[in-house]
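The other protein chains are all here in position, but one chain of the complex has been omitted.
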Amino acid sequence: MTGIRLENVTKRFKTTLAVDDVTFSIRDGEFVVILGASGSGKSTILRIIAGLEVQTSGHVYIGDMQVDDYEPRDRNIAMVFQSYALYPHLRVYDNIAFGLRVRRVPREDDPDRFRRRTRQEIDDRVRHAADLLGIGDTLRKKPSELSGGQRQRVALARAIVRDPEAFLLDEPLSNLDAKIRSSARIELKRIHEQLKQTFVFVTHDQSEAMTLADRLVIVDHGRLLQFDTPENVLRSPANQFVASFVGSPEMVFLQGALTSVGGAYAFELDPVRIPVRGASSPGPTTIGFRPWDLAVDRAVGPGALSAVVRGVERLGSSDQLFLELNRASDHGVAPPSGVSLRAMAPAYEFQIGDTVGVTIRADRALFFGADGARLDALEGGTA
Amino acid sequence: MADLRDQTLGFRLRREWPAYIYLIPTTVVLLFLNAYPVAYTVYISMTDFGTGGRGSLLHYQYIGLGNYYRAILGSGGPTTLTLLENSLFWAAGSVALFLIVGLGLATVMNQELRGRAVYRTLILLPWAMPAFITILVWSNMWQYDYGIINELLATIGVRPIDWLGHASTAWTALFVTNLWLSFPFYTVVFLATMQAIPKDLYEAASIDGAGSFSRFRRITLPYLAPTIVFVGLMGFLFTFNNFYPIYLITSGGPGISTQIFITESYNKAFGSVGATPELSTAAVYSVIDFVIIVAITVVVIWRTDLTRNWLK
Partner (left out) sequence: MRRRRGRKWVRLAKRIASHAVLIVAVLFALFPVYFIAITSFSKIPIASITAQVLIPKMSQLTLASYHAALYGQYPTFGMLLENSLIFAGSAAAIGMALAAFTGFALSKFNFPGRRSFVYFILIISLFPSFLLIIPYYFMFAKLGLIDSYPGLIIPYSAGAVVFSGILVKNYMDSIPDDIEEAALVDGLGRTGAFFRVLLPLCYPVLGLAAFLAFVGPYTDYALAHVFITSSGKETLALNLYSIATTDTGASNYGVVTAFAIVMSLPIVVFYIAFQRYIIGGLTLGAVRG
C-alpha cells in the first residue's frame, strides 16, 4: 500500500521555522490537498516529501519505506512544478520521455539486474500519456512554442509517464488563465480517478482545494491545523483561522460573551441571546456564522440585530444583501457598528437604506474561544 | 531528539560536497599559475635580484623591504610617483571617455532607427581583429613623418603634429587609440541594458510631463547605474594594466611621461639585452601595481554594494 506518512516533521531555515512538527498519513490512492496561505510552509512540506529539502527532524515514509536518506530520484515520485520546469532545449516528446530514458528497470528474467527501456517501450508510454492529456499533436514542438495550458499538460504527462508511487503537485494550476483553470481542475480530477494513484496537491486557493480534495491538510505558519474531508472542515473547523480560510463567502465573526445563569449557558451579544447547549467556562466568546445562516426581516424583532442595507446584489438564484450593523445599545457587549455582513435574501424585498432585522440561526452557529480554538462542546439552540 | 539534521556545517558538507570536486581543476590551476607566481613575485621584490651588482642570475639574497623603501621614499620615489600618476590618469581618463562615448552612442542607437543592427555589427567588427595588430597600425598612423593622420591633416591645411614627441599630444594619441579599441564594447553593453528597460515607463513619464532629458535622468540613468559602475570598474582595472597600447605606441615616451607601472616593469625585466634583468625592481612595481588595484576594487565594491545579492 503506497500511502505517504509524515511523522513529526520539522524544518528550520536558519532562524525561521518553516514546518512545525507536522504529522499526517495519506492513504493509497487518495487525493490530498495541502492548503495554506503564502509562506505557510505548504510548499516546504511537499518538497520534503519529494526529497528536495531535507527536514530538520522527523521522518517521511513513502509506502512503508522510510525515505529520509533517499535522494529525490530514488523515491519513485513524480513532481509537477508551479512553473512546469520543462526542459527548454528538448522537444515535448523528449521532455516526457526524459525520466524514462534516465532510469533502468528490473529485468524480467532476473529482477536483481537492470536494463534500459527499449525505444518501443518508451514510445508506447509517451504516446499513451500524451493521448491521455490531449497533447498528442504537440510532441514535435518545443516548450517555447506552446501555450500555458499546453505546457501544464506536458508537465503532467512527464509525471504520469513514469508510473510513480505518488504524484506531487506544487500549485500547478496557479499560472493558468482563470477560464482554463476550472476545466483543468476537472481534468485533473478525472485523471486521478483513472490512475487511482496517490496525489498530493499544494495550493493557496481554497475553492480549488475544496473541489479537488478527498481530504484537506490545512497549514498555517508551519503548523498543521486540521486534516479532514472538505465537508468536515467546512462544518466543523478546528479553529477560527480554519473557519475563516475555507468556505466562500467568508464566515463572519462577532465578539460576544458566554454567560451562565443557573446551569443554563447562553451566548450574549446585545440584543442577541442564543441559548447554548453543552458546557464551557464563561467569558469572551466569538460567534461565527455564514451568510446563508441568517434570516433578514423588514422589521427588527426582539433578539435580532439591527442593520442598514448598504448594497444589493442581484444574482438571480442567490441574491445577496450587504448590511451594516447598527449599534444597538451603549452598554453590554454590543456588536461594533460598521461591521458589514452579507446575507442571502430575495433582493426585491429590500432597498438600499432600509433598516432590517437580522437573526442568526442558532443551530448553525459556531463558537470560538478567546484563543481561537473552536468550542466544539457548544451547540446553539435548546435541546 | 534522536536525529537532528540541522543546517549545520557538517550537513551542508554532506549535501554540497560535489562542488569541491568540480572546483578542483580550477583551484589547482589558479594556485599553480596565479597564486604561486604572485607569491614568488612578492618574494623576488624583496631580494636584490639584478640590482645587487653581482651580475649573475643565480646569486641574489633576501633584503627585506629595502627595495620598497627606495622605490617609494627614496631615490626611486619620483619615478614611482610619475608611474602612479600616469597609470591613474591613463585608466581614469580612458574609462571616462569610454563611458561618455558609450552612453552617448547607446542613447542614439536606442531609438527605433532603421539599420540599427547593421550599425551595431559594423562597430563591433574591429573587435574581432587582434588587438596588437590594430595597435601597431595606430602606432604607424600617429607617426610624425609618414603617419597617415598627419598626412590627412595636411590635406586640410593643418601642419604636421609631432604626436609622440610631446607628452600632451602623446596622451591624446593614446586616449584616441584606446577609445577606438573599447568604445564598441561599452556601446553594446549599455545598449543592451537600455533595451531591457520597459517601454511603458517612458510612456508614463511623458504623460506625466517629462521631457527627454528628464526621462533620461530619472529613468534611464538609475537603471544603468549598476552597469555603469561594473563596467567602469572593469574598464579601469583593465586599462590600468593594459600593456600593448603604451608599449607599442609611445614606449612610455617621451621620457617616461606616458610610462605606467606595467610597461616599466616589463622594461626592467626584459628591456636591456645582455645585462642582468632588474627583476627585483620589476617585481616591486608589479606588487605596488597589484596593491593599488586591489585597494581600488575593494573600496568600490564595498561602497557601491555591488555584490549584494550575488551570492545566494
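Order of writing sets the chain letters: A and B. Residues in each chain are counted from 1.
Heads up, the rule we're going with is that a contact is a pair of C-beta atoms (placed from the backbone, for glycine too) under 8 Å apart; a residue touches a chain by one contact, two chains touch by 3 or more.
What you are looking at is a predicted structure, and each value in this text was computed from that prediction instead of being measured.
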Handout entry: Chains still shown that are in contact with the chain withheld from the display
Key = A, B
Fill in the blank from the handout: By the document's definition of touch, the residue of B:34, B:61 or B:214 touching the omitted chain is B:34
Handout entry: Residue of B:226, B:253 or B:271 touching the missing chain in the full complex
Key = B:226
Completion exercise
Of B:26, B:75 or B:168, the residue that touches the missing chain is B:26
Exercise for the section: Tell me which residue among B:65, B:81 or B:192 touches the hidden chain in the full complex. Expected result: B:192
Exercise for the section: Out of B:95, B:219 or B:282, point to the residue that touches the absent chain in the complete complex. Expected result: B:282
Handout entry: chain A, residues in touch with the chain not shown (by the definition above)
Key = 50-52, 71-73, 77-79, 81-83, 85-89, 98-99, 102-103, 158, 162
Problem - Residue ranges of chain B at the interface with the undisplayed chain - result: 9, 12-13, 16-20, 22-23, 25-26, 29-30, 33-38, 40-41, 44, 104-105, 108-109, 111, 113, 119-134, 136-138, 140-141, 146, 148, 151-152, 155, 180, 183-185, 187-189, 192-193, 196, 226-227, 229-231, 237, 241, 243, 261-262, 265-266, 269-270, 279, 282-283, 286, 289-290, 293-294, 297, 306, 310-312
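Throughout what follows, only the chains that are shown with their structure count from here on.
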Handout entry: CA centroid of chain A to CA centroid of chain B, Å
Key = 58
